[in-house]
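All protein chains of the complex are present and in place, except for one that has been dropped.
Note that the chains are named A and B in the order they appear, and that numbering of residues resets to 1 at the start of each chain.
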Amino acid sequence: MPDNKGTFREVLPKQGMLYQEDIPTTVLCKPKLMALKSVTLEKLEKMQKNAQETVKQQELMQQMDQGSLMGPPQSGLPEF
Amino acid sequence: MLMDDNTIAQIARPGTSLKLPGTGQGAPSAGVRPTTQGGRPLSGFARPGTQGRPGTMEQALRTPRTAHTARPVTSASGRFVRLGTASMLSNPDGPFINLPRLNFTKYAQRQTLAKALFEYIFHHENDVRNALELASLATEACQFKDWWWKVQLGKCYYRLGLYREAEQQFKSALKHQDMVDIYLYLCKVYTRIDQPLTAVEIYKQALEKFPGETAVLTGIARIYEGLNDLPNATKFYKEVLHYDNTHVEAIACIATNYFYSDQPEIALKFYRRLLQMGVYNTELFNNLGLCCFYAQQYDMTLNCFERSLNLSTDDSASSDCWYNIGHVALGIGDMNLAYQSFRLAITFNNDHAEAYNNLGVLELRKGHMEQARAFFQSAQMLAPHTYEPFYNFAALSDQVGDLQSSFNNAKKSVTNYAEHCDSQELFKQLRKHFSIL
Partner (left out) sequence: MRQSSLCIFYNITMNYRFFPLQSKEEKKADEALLSLPTKIPEPTLKPKTKKAPELPIFERRNWLIHLHYVRKEFNTCKSLIKEQLEETQGMCEYAVYVQGLIKRMEGRIQESLELFQTCSLLNSQSTDNLKQVARSLFLLGRHKAAIDVYNEAAKLSQRDWEVSHNMGICYMYLKMYDKAKESLKHAIQCNRHDLSFIMLGKIFLMEGDLEMAIDVYKRAVEFNPENPELLSTLGLLYLQIGQTQKAFEHLGNALTYDPSNVKAILAAGCMMQQHGDFEVALTKYRIAAAAVPESPPLWNNIGMCFFGKKKYVAAISCLKRANYLAPFDWKILYNLGLVHLTMQQYASAFHFLSAAINLKPKMGQLFMLLAVALTHLEDPDNARQAYEQAVSLEQSDPSVHLNFAIYLYNIGDRKAASHHFSQFEQKLQAQRKDNVNVEIDTE
């Protein structure tokens, strides 16, 4: 007993809980560590994102250009 | 792999193919460490071209097209399609060089210019066919004596899916010049035609010439990891660290391995090292959070997850992060928080199969059979490679006496993870029912 100033230590159970039987239960999916990305991969993803953005903008510009030539594309019903 | 004419044998012996990874001696089982769609253990590091790609047509069609999985499913690797994005951008002044107008024969004679031109065509324009034409003319022009052109030819063949031709070029280049790069390319070819053991062999030859070369060592480790031979993978990653103690990939993979073999404290040390090295992103903090929790450093856990969520730029990462927070909540016995966290995981990524499965388990604990069933079914649809939702569904159906569903699901579970004892037991019992005359 480590204590000396007239105090007592608690009495802890010696056995703990034991199992006599294994009853199958449902299974959980386990926690998932995330894969770290390599610098190359991160760069590639960034490049791709930027490129896609630019392409989108270019397309938009083109549409606008065409739109200004041919008038607003969708303004109510088409005229006959 | 789909529409792949480079396959030789349909069924390889276990341990000799990346498509049919061995069960892994001494490695944590699928019941402890999650797997990818192909049945390989989840890696600690994402590299270009190594992220999960759907294996069959059905999977490809079913697989949700999120930012992470939307890959073309043909033999051409996803990465090259991405690299080509530079060529998609049209320049307002027209292309810098008009390829169809070039006279390749003329330029092939002028070696220095030809090399620069080749690189432009290959890397910037992403026009492999023209690059190949130039390269073959140039190699002829120097009487097949320049290893550089052979390597470029090999690269072109590789991109075109002509792996045997690529192999020849690289091998021939090696005769002129021993270079790490060439060995790496050659091994890439072998990995691609699913001959991992040959690749390891070549890597080892390279190591004899270039002892301690980390790129080579990493290559070997990656292959062992893909073969589910984690003890060997760890051995080589550790060797990488011996020569380069700031190698992020090696640190991350070793850490992952420790985490899933009941040593989160050691995993934590490795991830801390990455933090010291300046890696600062959502993935790292998520992993730090999990390690802290399982290593009983509770004061740090929530901080890490908080930071991980703050740093996250895409929904899929946030989703994974909430999914793991759900596990922490389970660990402290707070079922409500767990439920909410898994819910949030689904909100961020509607295709988070594991979260669906765990929600099903939680519903079942509350006695809500129907909800549980629906969650398990969603999980099955999204992740047909897992065993958990199938086993859970089978057990549930067995309890209510729907032995037909139970049988089918137990069968699926056993196929996906043959060593799962409870599934085996259930399947055995059901089979008895079904084979009695």
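As a convention for this text, a residue touches a chain if its C-beta (ideal position, glycine included) is under 8 Å from a C-beta of that chain, and two chains touch if they have at least 3 such contacts.
The structure displayed is predicted, hence computed values, not measured ones.
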| item | value |
| --- | --- |
| Partner chains on view for the chain not depicted | A, B |
| Of B:110, B:164 or B:365, the residue in touch with the unshown chain | B:365 |
| Residues belonging to chain A that touch the chain removed from view | 7-22, 25, 28, 30 |
| In chain B, positions touching the absent partner | 29, 31-32, 262, 294, 296, 298, 327, 330-335, 365, 400-404, 407-408, 411, 419-421, 432-437 |
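Here, only the chains that are shown with their structure count from here on.
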| item | value |
| --- | --- |
| Chain centre separation in whole Å, for chain B relative to chain A (CA means) | 16 |
| Residue ranges of chain A touching chain B (in the complex, touch as defined) | 24, 26-41, 44, 47-48, 51-52, 54-55, 58 |
| Chain B - residues contacting chain A, complex | 31-34, 42-48, 79, 82-83, 85-86, 88-90, 248-249, 252, 255-256, 259-260, 274, 279, 281-284, 286-287, 290, 294, 317, 320-321, 323-324, 327, 330, 353-355, 357-358, 360-361, 364, 379, 386-388, 391-392, 395-396, 422, 425-426 |
